[in-house]
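Omission of a single protein chain aside, the complex is shown with its protein chains in their original locations.
So, chain A:
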Amino acid sequence: MTMLPLNRRRLLISGSALLAAPLLMRVSPAAAASLTAGFIYVGPRDDFGYNQSHAEGAAALKAMDGITVLEEENVPESNDVVKSMESMIQLDDASLLFPTSFGYYNPFVKETAADYPDVQFRHCGGLWSEADPKNAGSYFGYIGTAQYLSGIVAGHQTKSKRLGFVAAKPIPQVLMNINAFTLGAKSVDPEITTQVIFTGDWAQPVKEAEATNALIDQGADVLTCHVDSPKVFVQTAAGRGAFVCGYHTSQAPLAPEHYLTGAEWNWSTVYKMFAEKALAGGALPNFVRGGLVEGFVKTSPYGPAVSEAARNQTDTVKAEVMKGGFAVIKGPLKDNKGNEVVAAGKAYPETAVELESMDYLVEGVLGSTS
């Protein structure tokens, strides 16, 4: 694996730490300017998806001076995560924790934060509220706008005018991505439709492959997804000759010819910000969110198949986005049952709270939320 050089270093460090531990026992004056940060992932950290996007952020911290990074993968959203956090605190002196899976927060992060007031907890997902412990907090990214840009590229690429979307669950965040992707494509050609298939859960490789094949059989020639690990999806779609837009992190290495672009997290921005503040001894913000403008989210570099026209239009829109205040969801907008969901003249930029309870699929999406 790619981590070999790191293994030996970590082994030596931990081995010597183990030997020295009984002798020294917390006598470390140099520790003042150092920080141990712990990362917890719900799946494997090399999943080409959600967990890898966080592991890439963790890797950025490893490169910083004075920071020790701890990582644990495959930790379920149960009491296991409490024990992982406590173990990092009690056995490895972690003082800043990043439990990255959405389902970790309530009740696990909240309760553990209350038990360890001296440790800082920052959770990915945007769930922190004023009533929660002050040493806890949330960060999240507005990735829908990046999906909109992917949609523009997909809209240029499709010949059949049919796009495919393999999604996990019909929850607001996923619906936002499906809608944004579709609206991006429809901005190129209003005739384009997106067929969506929900697999029911975040990691269902077999169902994801079946859904991908089914979408291609129905004529979709450009596809994207929202599942924890897009690896199977990308390989299946590219194997059938379809084009793909990625999600979470870049899957270009899996399908260099068929990968168009993708909506990626850029967690290193967030993790570095927290770590620098913690190293400097300052207070950490409780609630941070950002999108493309703030560098929380990024788009994958264009693949070789992306046309000049697609690049130009996408770059133009992206420049517009980077000015701030861009709204993907704006009126007049109908859902796919014909009901008006946004009135004419109304626009919701990515920061709008209304978007966080989204329960509809826009016109042009073939599929149902239930």
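The working rule: contacts are C-beta pairs under 8 Å (C-beta built on N, C-alpha and C of every residue); 3 or more make two chains touch, one makes a residue touch a chain; residues count from 1.
As a working rule, contacts and distances are computed from a predicted model.
Trainee: Considering only the chain that is not displayed, what protein name does its UniProt record carry among "Transcriptional regulator, PadR family", "5'-nucleotidase, C-terminal domain", "Permease IIC component" or "Nucleoside ABC transporter membrane protein"?
Mentor: Not shown, but named in UniProt as "Nucleoside ABC transporter membrane protein".
Trainee: Check the options A:100, A:138 or A:173 and report the residue that touches the missing chain.
Mentor: For the chain that is not drawn, the touching residue is A:173.
Trainee: Name, in rising order, the residues on chain A that touch the hidden chain in the full complex.
Mentor: Interface with the chain not displayed, on the chain A side: 3, 6-7, 10-11, 14-15, 18, 38, 44, 70-80, 83-84, 86-88, 90-92, 102-103, 106-107, 125, 169-173, 200-201, 356-357, 370.
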